[in-house]
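First the structure, in the form of structure tokens, and then the observations on it.
A single protein chain has been omitted; all remaining protein chains appear in their positions.
To keep things simple, chains are lettered A and B as they appear, and every chain counts its residues starting from 1.
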Amino acid sequence: MTPSSAIAAIETFALEKTYRVGFWHSKKKLALKPLTIRVEEGEVFGFLGPNGAGKTTTLRLLMGLVYPTGGRARILGRELDDPEMKRQIGFLPEQPYFYDHLTARELLDYYARLSGVVGRERKKRIEEVLARVGLSDSAGTQLRKFSKGMLQRVGIAQAMVHDPKLLFLDEPMSGLDPIGRREVRDLIEELNVAGKTIFFSTHILSDAESLCDRVAVLNRGELRGMSAVADIVREIGGSVELMWSGASAIPAISALGGQCHATADVVRAVLPERQLDSAIDALRKTNAHLIQVVPVRATLEDYFLAKLAERPEGVEVRA
Amino acid sequence: MRRIMVIATNTFREAVRDRVLYNLVVFAVVMIGASLLVGRASIGIERLALVNLGLTSISLFGILISIFLGIGLVYKEMDKRTLYTVLAARPVRRWEFITGKWAGLVMTLVVNAAMMSVALFAGLLYVSGKLTSADWGVVAAIYLILLQYVLMTSLALLFSTFSTPLMSSLFAFSLFVIGSYAGDLRRFANLASGFTRVVAYGMSYAVPNFAALNMILPAAHAVPISTKLVLLDSVYVFVYAGVCLSASILIFERRNLK
Partner (left out) sequence: MTGNSKRVVSISLALLLLCMGASVEMSRKLEAERSGAELQDVMYLPSARSVKALSLGYNGLLADLYWTRVVQYFGSHHHAHTTQYKLLAPLLDITTELDPQLITAYEFGSIFLAQAPPEGAGDPRAAAKLVEKGIERNPTAWRLYYHLGYIQWMELHDSKLASESFQKGSEIPGALPWMKVMAAALAQHAGEYRTATYLWANILNSTTDKYIRDNAEKRLRALKCDEEVRLLQEYITKFTDATGHPPTSWDEMLATGWIKRVPVDPVGKAFKLMNGRVQVADPEKLPFITRGLPPGKESNVLPKLPKQGETRSE
């Protein structure tokens, strides 16, 4: 175990899952290669990857729904089936489905009771949480009448109703319209400010970029990269994007190392920052009309796509 | 413990809000009404026909309900993934979950039996004008039928931890039929020899003994049912349910939930 002053929120040590498939259970399918990550308390951690990358498998392993075929993990320093730990975490599964014979309030009451929230405190929390996700009006309606977006909100509500320290969210934005997504993003930020740790998996990078402190990238069951968002964004900096009209300048700019894309008479090119002065000179020489100069920042998408393309040759990637 | 009760209550609530349940119960009540008419047709055997047909309906429909509810228990939760949030982020252990479900189901079945008995006793009052000591036999027979429900539902729960609803219901119903002839199976074992004998004996003990829980004819003929028998039956069902429950817990504990 790596020595640290605080207990990690989540720690995995070569956590692995292999499924046996086929009629005689003879073939092996590797859903998750040995995964070692560490998430600190108070972080917002993004778990990224294309569909089928192993994100849901990892979550299921952490939630104790599925048993690992190798390695181990700890949440809040405790075993994965420790009821004390379960009390302090919340989980929103992908495409959640709840007992549709219950009303929203009844559902939250059920979950709150199971989590050990008692009496008056429970009633108070339920109303608070319902208000927070915007379902106060529909609280008495049976869940079978809820839309997908409303179900998503109920899902978030049940994950929060017992005031857990650590939240696991699997695709929390799915099924929500832009307003809903905004609300969820605000909620996550709010929770983070309140000191909660959030672990969420998604394939929508822009959300991850704006919310997460750190991210991990998964592909085909393998960890491809793990890094702080701030570092990524800072790293591939140092470029500028030029926009002008005047096709005759293209050869000169290309010579400086810029890739030119022309649409009608307007050309764009991205160049290293140090070439900026030479580029502007070149434009002036050809009487091109400069429209815009914009500094280019790297996006999470770049990092993501780069990591997906790499082949780390079976070596575990650590941050 | 408290958590088990919470799960049980929720299961009960779910069952009660399920419309199919009501249909079956209503049907049973209708059957009881019909048996009154049958009794009418033949003089002197009104009570006999009522108790016979009435108890048979309660038994058969109740068994169907038990199977129907039981197989849904775990399978529905897994198929619809409602159980993810219960197990993943609550201090509920898997065995507590199974036990709670089972308890909720038993509660439902008790209420069912009670409702159907009320209809039957209403019929008895109508036919005989008053309730006599012979009617205690009917109470005992209903209690034994309730034990049948518990037996059936425990088996259905066990099947639902590893099998699809269709297969589970087939297994469960087959066991009901075979179990109704458990006595004959043992008799057959007595007559057989060698390997057949061993297999037949094994089966006669493994199969749930529904035959021992069927006291419809004695109740109809006002033959008293021995207390010792009722006691033995109760312990038997309790213990057999224990087999099913512990096997279910064992299977469910190590199951990978998709």
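In the analysis below, contacts are C-beta pairs under 8 Å (C-beta built on N, C-alpha and C of every residue); 3 or more make two chains touch, one makes a residue touch a chain.
Everything numeric in this text was worked out from a predicted model, so none of it was measured.
Note on the undisplayed chain: of the listed residues B:Met167, B:Val199 or B:Leu232, the one touching it is B:Leu232.
If you put the hidden chain back, the residue from A:Asp81, A:Asp100 or A:Glu241 that touches it is A:Asp81. Although one chain is not drawn, its touching partners on chain A can still be listed: residues 67, 79-82.
Within chain B, the residues in touch with the undisplayed chain are 93-95, 181-184, 186-188, 190-191, 204-205, 209, 211-212, 217-218, 220-221, 226, 228-229, 232-233, 235-236, 239-240, 242-243, 246-247, 249-250, 253-254.
We take it that only the chains that are shown with their structure count from here on.
The mean-CA centres of chain A and chain B are about 49 angstrom from one another, to the nearest whole unit. Residue ranges on chain A touching chain B, taken from their complex, read 60, 63-67, 81, 83-84, 86-87, 89-93, 95-99, 101-102, 110-111, 113-116, 155, 158-159, 164, 168.
By the touch criterion stated above, chain B contacts chain A in their complex at residues 2-3, 6-7, 10, 13-14, 17-18, 80-82, 84-93, 254, 256-258.
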